[in-house]
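What follows is a short report on a single structure.
Missing here: one protein chain of the complex. Every other protein chain is in place.
Up next is chain A:
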Amino acid sequence: MTKKNINIILKTENLSIGYKTKREDLVVASNINIELEKGKLIGLVGANGIGKSTLLRTLIKVQPSLSGLIHINNKDLNQTSVQELAKQLSIVLTEQMTSKNLSVYELVALGRHPYTNWIGNLSQNDIEIINRSLELVNISSLKDKKCFELSDGQLQKVMIARALAQDTDIIVLDEPTTHLDMYHKAYILKLLQRLTKETGKTILFSSHEIELAIQLCDTMIVMTDNDVICDQPCNLISEGIFETLFPKDLITFDNSTGSFRVSK
């Protein structure tokens, strides 16, 4: 048990997420207890509106939790300053960046901000890390292109390279596969899997690509109306969790193939 604890990088205790309004707390999900291990690829799935983004936004400290605790590297997230967190956790969001008028290299270099001096001078070490991040994602050839010249798939890779350059233990991605075609969906998720293996980073992403996630992830977090379950995909299948994801009138989950079928 103690050995297992060393490998836990992110942990929640009785976490309750949602939105605070003046009258009452609007609870999206509660009693969330998850433990994420180092170097694993973790997929977060659930129906639309179930609170995937809310959970991710809470974990990356963009919005406050309602109650409960989040520990990153055994430290309470509430006690962690944004500057400290910037060296432990990096993000890739669905929101468009404000300006696409930066070159790919400049954009990836922004990932070094937590480490650079007041004016953002890049040291030799910074430059090496930026180049390595570009190589890991196979976009070295794009580095002088402007971001507005890129396709959605390329841009997603650039944003992942930026997160890599930030050199954090954890990378959190909110729906990295939206807007992408089938090939690029698989490509990005496969890339994330390779990155966990090659860099030892923990990568948590939310996605609607449940079938791909089942095949690639080490661990999956499934959000249903009543519960948030965190386990290995094969265990989740044998426990029949995926069948509870959606209303059964239209699609059903086929345990033998690990895929969804539309009812005829």
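Heads up, the rule we're going with is that contacts are C-beta pairs under 8 Å (C-beta built on N, C-alpha and C of every residue); 3 or more make two chains touch, one makes a residue touch a chain; residues count from 1.
Throughout what follows, contacts and distances are computed from a predicted model.
**Q** Can you work out the missing subunit's protein name as recorded in UniProt? Choose among "NAD(P)/FAD-dependent oxidoreductase", "Iron ABC transporter permease", "Phosphoribosylformylglycinamidine synthase subunit PurS" or "Protein translocase subunit SecA".
**A** "Iron ABC transporter permease"
**Q** Check the options A:V27, A:A47 or A:L110 and report the residue that touches the missing chain.
**A** Spelled out, the listed residue whose C-beta touches the missing chain is A:L110.
**Q** Would you mind spotting which of A:N33, A:N78 or A:N101 touches the chain that isn't drawn?
**A** For the chain that is not drawn, the touching residue is A:N101.
**Q** Of the residues in chain A, which ones touch the absent chain?
**A** 60-62, 82-87, 89-91, 93, 95-99, 101-103, 106-107, 110-111, 113-114, 116, 118-120, 144, 146, 166
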